[in-house]
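The complex appears here minus one protein chain, its other protein chains still in place.
Should a chain be cited, it is by its letter among A and B, assigned in written order, with residues numbered from 1 in that chain.
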Amino acid sequence: MLRYAAGRVLAGIPTLLLVSIFIFSLAHVTPGDPAVLLAGDNATPAQVEEIRSRLHLDLPLWQQFGIWLGDALQFDLGNSIYSGKPVTELIAQRIEPTLVLSLVTLVLTVLIAVPLGAISAWKANSIVDRISMGVAVAGFSIPVFVIAYLLVYFFAVKMRLFPVQGYKWLADGWLTTLNSVTLPSIALAFVFSALIARVTRASVLDALGENYIRTARAKGLGPSRILFIHALKSVGVPVVTVIGIGLATLVGGVVVTESVFNIPGIGRLTVDAVTRRDYPVIQGVILFFSASLILINLLVDLSYAFIDPRIRE
Amino acid sequence: MPRNLIRALGLAVLVATASTASAEETLRLRMNGDVNVLDPISTTNFTIRNASYLMFDTLFAMDETYKVQPQMAEGAEVSDDGLVYTITLRDGLKFHDGSEVTAEDAVVSIKRWGAVDGLGKILFSKTKSIEARDDKTFVITLSEPWGLVLDALGKISSNVPVIMPAEQAAQPASEAVNNPIGSGPYKLLPDEWVPGSVVVLEKFEDYVPRDEPASLAAGGKVAHFDRVEIQYIPDTATAINALIAGEIDWIEEVPADMLMFFDGVETAKTVAAKQSGNSAQLVVNHLNPPFDNPKIRHALQLAVEQTPFMQAAFGDATDTYLECAAVFFCDTTYATDVNTDRVLKREPEAAKKLLEEAGYDGTPVTILHVTDIASQDNFYSVLEPMLKDAGFNVDVQPTDWATVATRRASKESVENGGWNVFFTGWGFVDQSNPMTNVYVSGDCDNAWFGWACSERLQELRKQFAVATSDEEKKKLATEMQEITHDLVSYVPLGQAFPSVGIATDLKGYIDGPVPFFWNLERVN
Partner (left out) sequence: MALTETETKIQAHGTRSRRRNPTLESLAQAAREPWTIICVLILLGFLAMAVLSPMLAGDPLAINPAYRLKPPSLEMIWGTDHLGRDVFARAMNGARMSLTVGVAVALLSAIPGVAIGIFAAMNRTGGALVMRVIDAMMAIPAVLLAIALAALLQPGLLTLIIAISIPEIPRMVRLVRSVVLSVREQPYVDAAVSVGTGGFALVRRHILPNTIAPVIVQATYAAASAIIASAVLSFLGVGTPPDVPSWGGMMADARKFFQFYPMLMVYPGALLSLLVLVTNVLGDRLSDALDPRKIARSI
C-alpha cells in the first residue's frame, strides 16, 4: 500500500512540473512588456529598467523559469502588478468563498444527480428516464450565467428571498453564509448535476448488467434493495472518479458564477487578473487550481486503493 | 520556506475571523472602480482620490464657494512682497499610528506631490525653498510672486496634496505606498483589505474635526459611522439592485439609462450630482499619421457630431446631458462658443473633400475599441461608422481599458504599440480651470497624451497664471479655446451630469465634484 501510494505521489510530480512550464510560458508568449505595465504612467525609462532587472526579466528564459519555480516551491508566487500584494496572500484571502461555494454545490449535486441517474437507469427508456435525461442534456446546453441571471431575477430581485450579490463570511455566522451562496450554488449545481446524472445512469446500467445483480434478481430480492445495496455500491467508484475529474468543469463554472454574484473568491480574482493582464496573479491562480485538482485526484485514487486492494496490483 | 505558507494560512484565518461586530453602524459604498492602492499621489485615478479623502487630510481645502480654507493648517501668513508663505499646523493632528503630525511630514508630502502634479510642478518651478521651521511651522519661499500657492495646496481633485508621514512620503511618487498611514477621520484596516473586493476603514477616535460646519472639503469632518466598507461591484446593474435591496448604501454613478431601476422604489433614490459634471472627449494623437496632418485632423472634426454619442450613453434622459463644445465646460466662468461651429457640425462630404485636399493616402485610423467599459464600448461602436462615412480607412482592434491606458502613453507608431485616437473623460473641476485643463497646455512633447503643440498656447497659459483681473483671464481663456479647436487637441463629445444613487435613510450627503462621506449619517 505504501509503495503504491509513494508511486502515485511521485507520478504526480512530473505532471505538476509540466503544468508549471505551461503556466510560466503563458505570460511569455503574450505581447506587452510586464515591466512597462508595472511601472505605470509616470515612470522614466531608468525606472522601467530597474523593475526589469528586479523581476529578472533581463535574464534568459530558462533562468527566469528556474527562479520562478524555486520561488513557487517556497510558496512565493511574486507580487500582483495591480495591487502590489503577494499573490499567495491574495489567494489565501479568497479561498473561503470558493471552497464554501464548491462544497455546497457538490453536496447539492450528489443529492440531485445520483438518485436521478439511478432511477433513470432502473427505469431505463421509461418516461421518467427520458424526461430526466432530456433535462440533463438541456442542463449543459444553457450557459451557466443565463441560469444565474434568471435565479437572481426571480428569487432575489422579485421575491427578495436571497441577497442579490455578495458573500457573507463564515465568521459572521454559517447561516448567513449559506444564505449568500444558495443561488450561486443552485446555478452551478444545475449544470454539474446534468453531467453527473448521465454518468451515474451509465454506471448503474453497467452494474445492473453484471452477473451478481442478475443473481440477486433471480434470488427474488426486491428492486429497491438491489438498486440501493448492490448496484449503487459498485457505482460508487466510477461516480466518485467522475466527480473528481468533473471538478475541473466545476472550476470553470465557479469562475463565471462568482462574477455574476460578485463573490470575492478565487474565480473573481482570476477574471479580474485576466482583464488587467496581471500576469503573476494569473499564473498563481492557474497553478493553484491545477495543483488542487491534481491533489484531489491523487486522493481519490489512493482512497480506492484503500477500499479495494485489487487496484494496488 | 514555510514562513510564506504560514503567513498565507494565517491570513486566511484572519480574514475569516474578521468583521464580526455587526451591531456597529457600517456605511457601504460602491465607487466606479476598485481601490487597488491608497496613495492619491501615485495615480490620478478618481476612485483612489475619493477613497483617499476618507483616510487622509489636507493642509487647505476648497469650500462650497470654491474658496480655499485652512483644514489641517491653522492659517497662512504671506509676506508683503508675496514671496514668503509661513504656514502653521493646528493643534491635535495625529496620524493613525498615534504619532503627531509635524511640519516636516507636511514638507516631505508636498515635495512628493509637487514632483508629479500639474499645478504642483508649476508651484515648484517658482519655489526657492520649502523648509520646516519647527514642529508646527513651515515656510515656502518663492522666487517670483504667484497668486495660486494656497489654491494649489488646497487642490480638490487629482492629485490631491494629502499629508502622509515623512518616512512614507520619502518614497518616489512612481511607487505607491504599501501600508498607507493617514491622519483623516477614518483609519484603514489593512488586514481586512481584499484588493478587487473590499477596503475597510474604521472611525479614527483621535481625529479632531474643525469647529466650522462642513462645507465641501473644508470645515469639520465629523465621522458618524464606526466602519466604512468600499465594495467593488463591477456590474452596475448588480450594484443598483444591491442598493435597492439595502445591501449597500451609495453608488457613485447611476448611468442615465439605468435611472428606471429606481422607479417606485422607497429604499433608495438618485440625486443629480450637478457639481460632479464630467465631459467626454475623443483624444487625437498629433504624432502619428494620418492625424499628424492638421487638415486631416480638421476632417476628423467634421466627421463626427455629438448627438449620437450622447444618445448612446444617456438614451432618452435628455436632461442629464448637454451638447457642449466649450473647452472649459458650458455654464462656467470661462464658457464661450468661440470657434465651436467646426466642432458641432457633422459634414461627411466636406470631410471627404478635405481629405482629398490633404492628400490622404488611406493610412488607416487604428481604433482600439475598449470593450470592458460600457460607455466607451458604445462610443467606439458609434465612432466607427462615422469615420467610414467621411472617407477614413478604419482598422478596429478590440481591447480593454487597461491596455489603452498603457498604450496611450506611447509615442511610438501604431505598429509599435502607439495609437491614433482614444476616448476619455474629465471632471468639471479639472477642465473648467485653464491651469489644470490638460488640452490647453500646448506643451508638445511634455503635454498630456496626444502631444498637441502650440507656442501660443504655452504663452497664453503663462499669462493666465499671473493675470489678475477677471476680464483679462476671460480674454485669455477665449483665445485658448479658439486655438485649441483649430489645433484639434481633442474632439469634445458633450458633457453630462451623472446621478448618485443613495439609500433614503442617509442624510447630510455633501454634493460636490468629489464625493465626501464625513457629515453623512443614518436616520431611522
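In this section, contacts are C-beta pairs under 8 Å (C-beta built on N, C-alpha and C of every residue); 3 or more make two chains touch, one makes a residue touch a chain.
Owing to the predicted nature of the structure, the values given are computational and were not obtained by experimental measurement.
Novice: Determine which one of B:50, B:236, B:320 or B:499 touches the chain that has been left out.
Specialist: Among B:50, B:236, B:320 or B:499, only B:236 touches the chain that is not shown.
Novice: Which of A:76, A:89 or A:301 touches the chain that is not shown?
Specialist: Selected residue, touching the omitted chain: A:301.
Novice: Looking at A:35, A:72, A:181 or A:199, which makes contact with the chain not pictured?
Specialist: A:199
Novice: When the complex is taken as a whole, what residues of chain B touch the one chain not shown?
Specialist: 235-237, 241, 257-258, 260-261, 307-309, 311-312, 315, 369, 371-372, 374, 377-378, 380-382, 384-385, 396-400
Novice: Mind listing the chain A residues that contact the chain we can't see here?
Specialist: Touching the chain left out of view, chain A contributes residues 14-16, 18-19, 22-23, 26-27, 29-31, 137-138, 140-146, 149, 153, 157, 195, 198-199, 202-203, 238, 241-242, 245-246, 248-249, 251-253, 255-256, 259, 270-271, 274-275, 277, 282, 285-286, 289-290, 293-294, 297, 300-301, 304.
We adopt the following convention: only the chains that are shown with their structure count from here on.
Novice: Could you state the distance in Å from the CA-based centre of chain A to that of chain B?
Specialist: 40
Novice: What residues of chain A sit close enough to touch chain B in their complex?
Specialist: Against chain B, chain A makes touches at 32, 36-37, 39-44, 47, 73-76, 80, 82-86, 88-96, 152, 156-157, 160, 163-166, 169-172, 259-260, 262, 264, 268-269, 272, 275-277.
Novice: Can you list the chain B residues touching chain A in their complex?
Specialist: 1-2, 4-5, 7-9, 11-12, 15-20, 22, 34, 36-37, 42-43, 116, 172-174, 176, 178, 194-198, 231, 233-235, 238-239, 241-242, 245, 247, 372, 400, 402-403, 405-406, 409
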